[in-house]
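Omission of a single protein chain aside, the complex is shown with its protein chains in their original locations.
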Amino acid sequence: MNTQLMNENNSHVSRRNFLKGSAAVTTVGSLAGCVLLEGDFGTEEIDGIPDEPFRIVQLLFESGPPAFYGEEARNASEMLVEQINDDGGLIGEREIEVVDRLDEDAGPDSLISDVQAMAQEGEVDMIMGIVSSAHSLAVAPAADDQQLPFLVTMPGTYQLFEENPEMDHVVRTAGTNAAGAVGAVRMVEQMDDVETVITVDPDYAWGHDHQEMFTAGLDAVGADVEVVESRYPELGETDYSAHVSAIADESPDLLFSSLWGGDISTFVSQGVAGGLFEAVDEALLIGDTGAPLLDSLGADMPENVWLGGRGGYQPNYRYDEDEAHREFVDEYYERYDQLPGWGAYHEWMGFEALQEGVERAVQIIGDWPTGEQLMASMNNIAFEAPHGQHTMHGPQAVAPAVFGRPTDDHDLPVDHPLLGEFEFIEAAEVNPPEGVLTMDWVDEIEPMTG
Amino acid sequence: MPIESLMVNTFNGLYFAALLFFASVGLTLVFGILNLLNMAHAAFYGLGAYVAVWTLNNMGDITTSTVVLLAVLVLVIPLVVFVLSAVLDKTVFAPLYEIEPVYQLLATFGVILMLDDVIKFIWGASPITVDGAVDPSRQLGTLDLLGISVSAYRSVVILIAIACAVGLYLMFVKTKLGKISQAMSEDYEMVQMLGINVNRVRIMIFSISVAIAALGGALFVPFATATPAVTLEYVLLSFAVIVIGGLGSLKGVVVAALVIGMVRSFGIAYYPALELAIVFGLMAVVIIFKPEGLFGDEGVVE
Partner (left out) sequence: MSTRLPTFGDVKAGEIKGVLLDKRLLAGSALFVFLALYPALTMNAYHTRLLAWIMCFAIAALGFNIVLGYTGLLSFGHAAFFGAGMYTVVIAMERAGITDLVVLLVLAMIVAGVVGAIIGALSVKTHEIYFALLTLALAQLLFVLATRDVGGLTRGTDGIGLTRPDFLGLPVSEVPAQFYLMGFYYHVILVCLTATILLLWVVLRSPFGLTLKMIRENETRAEMSGVPILRYRLYSMILSAMIVGLGGALYAVVVGHITPEYLDWTMSGEIVFMALLGGIGTFLGPVVGAGGFILLQELALSVTTYWHFTMGLVLFVVVLTLREKGIWGGAKELLERLDERRDNS
């Protein structure tokens, strides 16, 4: 009954979106036609580019436990804004200015009220960022109500657009947590001899969502795997030894975890001390894990783990092949003396989408886009990312899943391990098709093809 | 349950109890003897953790000797914090002794907020860990204890906690400072009238208490990560300990730390779903059935 209702709701929504989309195409098409007739195509002679810079306000954790994630994002944005402005700005014409940063730690009340103030004063062209999924769920609808463009760059909750399908001032350039969780299912499909799994996820929505999707996905693909125990340590836990010893006692074949940030680093280092990684055959750590974790654990990093998740955000992933990625990593390392983590990559994707979107909008309408036009033009685009094309389905990015194993065999100038033996899982295998609700899809995913 | 896991969980519980003891014993002493309810007490546990990470990571160039590193954690850091807290007692905390417990609680909550940002200002907001080369918990490795393999470093921490508890007990029953303190906990004004310099005793007790919290933070950090969240977590935990044990009782702190440590360790191992509720549930149950805590009616060392 409930599902049916949801589906009806959904088809209704997609029909509306479709209509809206076709209307937009028609308008844009006719506008483009006029522009072409006038022979004004190209970016050089566009009037209407505002004189003042494109003003962005970032929403990030600047205090509290997730602040390190915010710090990576802030670093990356400082670097990227400088680079973009060195080339003249967006489409080479309009510089970007980050006019303010709001601390997410102030809570949703404050964020929403600031959104209102910004919308009203009209001195901000776009807001950008957000780490916390819960904050994104609270702030995005408020920004949309106020018609303040909001580029969501980091949180992973699959509910953002599923709960608010009609937002037209919001886009998200980060893949949803489905990519990580279902990516992990795909990894398990390829493993031999995995019969028992223990999941360890932080005790809030991120952790529970991952556990649910992972478990449901395993079930759907018919893997002969049993999740024997699910553990939810408190967010910000400092002593995991009780969890570690209990898992070691069970010695499951596989350990799955979406712990992230300081939590995963504490968990793994205490796990190493407690002999956890001798007791399990394999571990899949998917909580946006990468360079910072490898840095903090150094030589202690166990070898029988896969790290990764939604997106190829590992500094040495396709480092040699992809020039843009190489430049991003090198420049970041030179500036901040550390390799970029997920917060930095997510922010990078956001700026890529922004540049691409502005260019597309200007090409079509021959004028600087309004906020709504700008956000619309970021829908359904694709741009280069370390993992190849980063594609937007409507306002939502679909990311592939990338996993790798720790190895000391790498060329980057750091003395801690990085990842190698990369496994790439296409976006289509780890994301629902457009218009399908994530949980409905996860319940029915097919075994991986090929 | 197999005997090994019983022992491992007991060990984990003991270790956690040791940390809780460090974080909360000073809180109960300062309250019991000086009548100051210092909510910011466990913030010094967090401060100790940050100072320790920073110190250890900067020692890498000088020495990586385990003995020296341990000496820094156990002696140097508490000593530095001891001096710092003597200064704080004369300045920030001095006016607090005169006001109601309710206001003490709120004013010291203000101190927590300030200390939070001081830590952020100095060390940033990212979690920081001790480098492998100067991490005594990695250097010491594991040892076999009655057939189970446990972390040697954590065993040392448990022993230091025991030594600290015994040391405090001896201080109260043997030394002059201890005897005066006990008398103060019973009748502050009487001691004052005897012509004893209560301010000096106050500074000593306050600084020793805070230094023990910092010692706990310093010992905690090689096996964990220093994050801004540590402060608030231990503020709550330390209040749970002293309320369950009974305000102002040394014995209460030891027993309550053991109870929470064990219940949490076994609870997480066998009923992981309860984790978030364990400490608060325990605290609620004890206050409801024994409103003064387990040993609340007794003096400091009875």
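So that you can tell them apart, the chains are marked A and B in the order they are listed, and the count of residues begins at 1 in each.
Here is the rule we use: a residue touches a chain if its C-beta (ideal position, glycine included) is under 8 Å from a C-beta of that chain, and two chains touch if they have at least 3 such contacts.
For clarity, every value in this text was computed on a predicted model and none was experimentally measured.
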item: Given A:83, A:164 or A:389, the one touching the chain that is not displayed; value: A:164
item: Touching the absent chain when the full complex is considered, from A:125, A:203 or A:295; value: A:203
item: Full-complex contact with the absent chain, from B:77, B:150, B:208 or B:243; value: B:243
item: Contact residue for the chain not shown (choose from A:78, A:145 or A:168); value: A:145
item: Missing-chain contacts mapped onto chain A; value: 62-63, 100-103, 106-110, 112-114, 116-117, 119-121, 133-134, 137-138, 141-142, 145, 157, 159, 163-164, 203-206, 208-209
item: Chain B, residues in touch with the chain not shown (by the definition above); value: 35, 37, 95-96, 99-103, 105-107, 109-118, 120-121, 236, 239-240, 243, 247, 273, 276-277, 280-281, 283-284, 287-288, 291-293
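Please note the rule applied: only the chains that are shown with their structure count from here on.
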item: Chain centre separation in whole Å, for chain B relative to chain A (CA means); value: 39
item: Chain A residues touching chain B - in the complex, by the definition given at the top; value: 61-65, 67-68, 70-71, 203, 229-234, 236, 238-239, 241-243, 245-246, 249, 261-262, 265-266, 269-270, 273-275, 296, 298-300
item: Touch list for chain B against partner chain A, complex; value: 2, 4-5, 8-9, 12-13, 15-16, 19, 116-117, 120, 124-127, 129, 131-132, 137-138, 142, 149, 151, 220, 223-225, 227-230, 233, 264-270, 272-273, 275-276
